[in-house]
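With one protein chain removed, the remaining protein chains of the complex are shown where they sit.
Going in written order, the chains are labelled A, B and C, and every chain counts its residues from 1.
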């Protein structure tokens, strides 16, 4: 079978860099263009020295890429820039996996409120598939535009969705306490990511205001009643990984057995979800596309607790994007994503 | 004023080591004995090389210390060992600050259930003061035996107690999601504290079963109705520090202003509590006795959220123990605890 | 082409674990047995939870493996245990890559002095190939037994050998200051690898006595005059990686151009060596089989300085072992080793 042709728009950030790593080893893909506006003309390894001697790609401006010759384009661009690009090229001449937040929320109104910006092409929002294969595989397979999920939402929606859909928890009782590694804050040095500040440290941020809050609520609402979620993100002194705890009040009749049956039903056959009998650990998913999930019912408090772990650059970004690309192009869903976690 | 005479029983763990650091600089204390059964006869700096050239103390067995010549004894021993010692020396010939869990729970029955051991001297439990000066200062001042609080309970009770006492939250709705540095797991190497396992990693442990759960519930119950608390501890890849989030359903009438008034009333004059307008950070309390507290009301979800930060070896153990010693001996409460946080 | 059959003896340490990761993705290998004496009978993922759902291998005792049905056996065993095994099975019924130190030193006398043990089968030492393909590729291709190099020696010999062979440095002037991540100390928790001791810390160890000293000297001596090397290892607070500085007095006539020509000649076509124009960084080789090398001539001091970086579990152990296996079995030398570094 001939390889599909792929391009990455915005290759200097961590998401772009991780896409490069994955596509380099992907058996069914030919990477034909990598773009950067600021670094156009430079060799790829000047920006990413870990790729020295691995590629002879030169970065080019996005405008120079002939989209009609590409099967799938990854947009690893900031939000707003993504939707401007999509608008400009509408109708899209190739399949697009957008890694920004611009097409993730089914409600344009909610998007405009939480992102504080006018949507550029609201009519396209309903057409965009939400790129979480475990829940929306069929729509992704035929989508022209896939909105790749946010990292925190991936870690929260995967454990919560089965509980909400099956009606075993009170949907207004959900607390999501999430902890992310520093790559989640991006590749640009900032005060809170300065090593002496982030190292040997831990804190919360974005309390009550983080944009991933409506993404969690409304995505669950795509398949069920949208819950109200208390979402609190924290910054961990690690490079990669998100560990997310969720706490919900159980509805009558819940037992550990009920939970086990539900998760087996939803995820027993999923290639990238592993059900765990104790708390997941970030190191067990590092550099892999797995989402590890632990769940338990606390009889004493009548709560359902879940803990999930992902690599934020993989299942939380580039890995899930490749999984979506595979589905959109009729490739094996796990192609290019089968290597073992790097542990330790 | 002449200095009080003090001894430390069990100086090889981290709590003992931190007591040594504090008492070394304490203006009103003479350290007359430091004990270790396993390392008796060795110089202190053989066990703690960072103290080389700072002390000529030789470790001795606890049985060799003349308790009648000591004002205050710190018991930095494992639980069970502590209560055996107290029983053997009952009535105590000197003041004792016990850093184990043996005298923290007001209910012997609950102690025996969660610690899975018979209490050796249950009649002394009611006499032991719970060593959290912000809440039990008067009792501590006159106590012969102080049960120094656990690290997680300190980080949870200080932010929660005012809310429960003032009746502004539903007492059965409390979720406590706590994250501790690795020194909290003790000085003995274990699999989960091995650097390649703990570093660049994060996970939960002790779900539903951690002994600090009843300590949080019953301590709040000393001054109010005991709540039901969902307590989940996690292991952070840092040396020192606990950051604890609490989530509770607000009762009618709660506003940000109501919360501010409550915390100002309880803690406005406390020397070791700092009210923060954004999330605390572990680095801002490192090596200090501060407990930094942030609180907020989320109108959207009707929840009260608090975040606290302490150094688990300081306000979570040795620092609070020195604070208690100061109170028990009529010294300035902040003596020996006034140095600035080490940041970065 | 049918896959070669491979077994790993000793799969619970980090070297064994990394071999599992690599062989899992190797296109030309079938992993037929994995052994552990202590954990025989357990599923592989009980020991390595990151491999859950990835394999149905059960650990077995080494004695149960039918060696005649295997193409290559990896011995990831402690030194002494390795040579006992080899002696017992002499003549070997399959190809063996030994990751211990037992067959690395060409001088049995030196081995017995630095390892303080009698060699079990000295007559086999001359037959063992030293498994560094860049320098001994031909011998490896036909070897029955390959002694896989030590991690520090790999990082020191690769940059030094061209300089010594070409006679451009004084061979008694070499200082090797090496820094290793904590996985180099093994998977068993020890005091110096306890997170609170290794984290936020740095120190030297094994001054003047480290067994890798004669390995560096005598390996260079296989192709040239054996130098005298001052070797100082240090423990870095990172999981993976060795960065090694070497300092040597230049002989007359050395210039930067001379050095460039030498390294291009030796390593210009090597698939796993990258010549760098600035200091290598551990993150640029993480989880890859690369050895990155920087070299410079300091006119002011008349010294040649080199800096190399490897992942100690990859080019320093399992990666190089797979490279050797490939050569011994006529496979593509880079098979199973071509994925990009994991950065960040």
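Here is the rule we go by: contacts are C-beta pairs under 8 Å (C-beta built on N, C-alpha and C of every residue); 3 or more make two chains touch, one makes a residue touch a chain.
Here the structure is a predicted model, which is why all the values come from computation and not from measurement.
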>> Considering the complete complex, identify which of C:36, C:100, C:219 or C:239 is in touch with the unshown chain.
In response: C:239
>> Out of B:49, B:91 or B:126, which residue would touch the omitted chain in the full complex?
In response: B:49
> Pick from A:237, A:280 or A:316: which residue touches the chain that isn't shown?
Replying inline: A:237
> Please identify, in ascending order, the residues of subunit B that touch the omitted chain?
Replying inline: 14, 17, 20-21, 24-25, 48-54, 183, 199-200, 239-240, 274, 276, 281, 283-288, 292, 338-344
>> To test your reading of the contact rule: which positions on subunit C touch the chain that is missing from view?
In response: 175, 177, 179, 196-197, 199-205, 207-208, 228-230, 232, 234, 236-241, 243, 245, 247, 279-283, 286, 296, 298, 300-301, 303, 305, 307, 309, 344
> When the complex is taken as a whole, what residues of subunit A touch the one chain not shown?
Replying inline: 14, 181-183, 187-191, 193-196, 198-200, 237-239
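Going forward, only the chains that are shown with their structure count from here on.
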>> Can you identify the chain nearest the overall CA centroid, using each chain's own CA centroid?
In response: A
> Same or different for subunit A and subunit C, where same means more than half of the interface numbers show up on both copies?
Replying inline: same
> Where the centres are mean C-alpha positions, what is the separation of subunit B from subunit C, in Å?
Replying inline: 47
> Residue numbers in subunit B touching 2 or more other chains?
Replying inline: 196, 199-200, 237-239
